[in-house]
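Everything below concerns the one structure shown next.
A single protein chain has been omitted; all remaining protein chains appear in their positions.
Entry: chain A
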Amino acid sequence: MEILVCIKQVPDDSVNIKMNPATNAPDLDIATPIVNAFDTYALEMATRLKEAIGDSTITVVSVGPDKAKDAIKTCLAVGASKGYVVKADATDTISTADALAKAVAKIEEAEGVKFDIIFCGKESTDCASGQVGTMLAEDLDVPVVTNLVDIEKIDAGISAKQETEEGYNIIEVAMPCVVTVTKPEYEPRYPTIKSKMAARKIPIGELEIGDVVAPAVTVVANAEPPKKAAGVKINEETLEESMAMALGMMRDAKVL
C-alpha cells in the first residue's frame, strides 16, 4: 500500500508566544519549529497500519520553506521512508490544499505509484483552521473521513473509527481516500538511534509545482487575546450562601 502523510512545521505550542510590538505580529522566534502534533498522530497511525498490513511505503510531504526539511527528517526516523518539501506561495488553507494536490500528482509521477491513503492531522496547532485535509480530498476528487482515532484495512478499502462529540462512528470507505486524524489512544513513538541515523541518509526531495490558486484569506491585523479579568472569589460560610451570592451577582449583571 502507498501511504502519504501531509505534515506541517509549526512553532512549539508549549511555549508562551507574545506579540512583538515592532512588527505587530506574534514573535515566533522563541519557539522551536516542530512537527504539528496532529500530524505526528497521523504518521503514527499510518505507521501502525503499515506494520499491520506489511509491504507498504510511507511518504511524507510538507508545503513550507527549506527548514521544513528538519520536520520531514524527524518523520523519517519514526516510520516514513521518503520525504518531499514543496515550495509554493501558499499562505492559507485553499492555496495549501491546492499545493498539496499538485504535489501528490508530482510525487505519484516521480515515484511511479498511486497513493491509496493520504493522512493529514485534523488541524495545525498554529492556525487551527482544520480545513486542509477536506479541501485536499475535494481537489483530488476522493472521499474523506475526518477526526480518526483508529484505522483498519478491510477488503473494500478501510474501516475508520471517527470520533464525534457523542461517541464514535465506524465508517467504511473505498481507496483512494483522504483521512484526517485526531488524538488516538496511543502516543507517537520515539525514534531510535538506528532509525535516526538511517533517516539522515535519506535524501529529501524538493518539488517545484508552479503557481497555486491565489490565497482567499488576507491577514488584516493581529491582536492579542484580551487578558482575563481577575474575577470574583465567593467564599461564604455555607454552600447555600455561596450559591445565593453567585446567583445574586449574575442577576445584577443581567446574565440570568
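In this text, a contact is a pair of C-beta atoms (placed from the backbone, for glycine too) under 8 Å apart; a residue touches a chain by one contact, two chains touch by 3 or more; residues count from 1.
In the analysis below, contacts and distances are computed from a predicted model.
J.: Can you tell which of "Nitrogenase protein alpha chain", "Sigma-70 family RNA polymerase sigma factor", "Butyryl-CoA dehydrogenase" or "Molybdopterin-dependent oxidoreductase" UniProt lists for the chain that's not drawn?
T.: "Butyryl-CoA dehydrogenase"
J.: From the listed residues A:192, A:222 or A:242, report the one that touches the chain absent from this view.
T.: The one listed residue touching the chain not shown is A:192.
J.: May I ask you to list the residues on chain A that touch the chain which is not drawn?
T.: Residue positions of chain A that touch the missing chain: 190-194, 196-197, 200.
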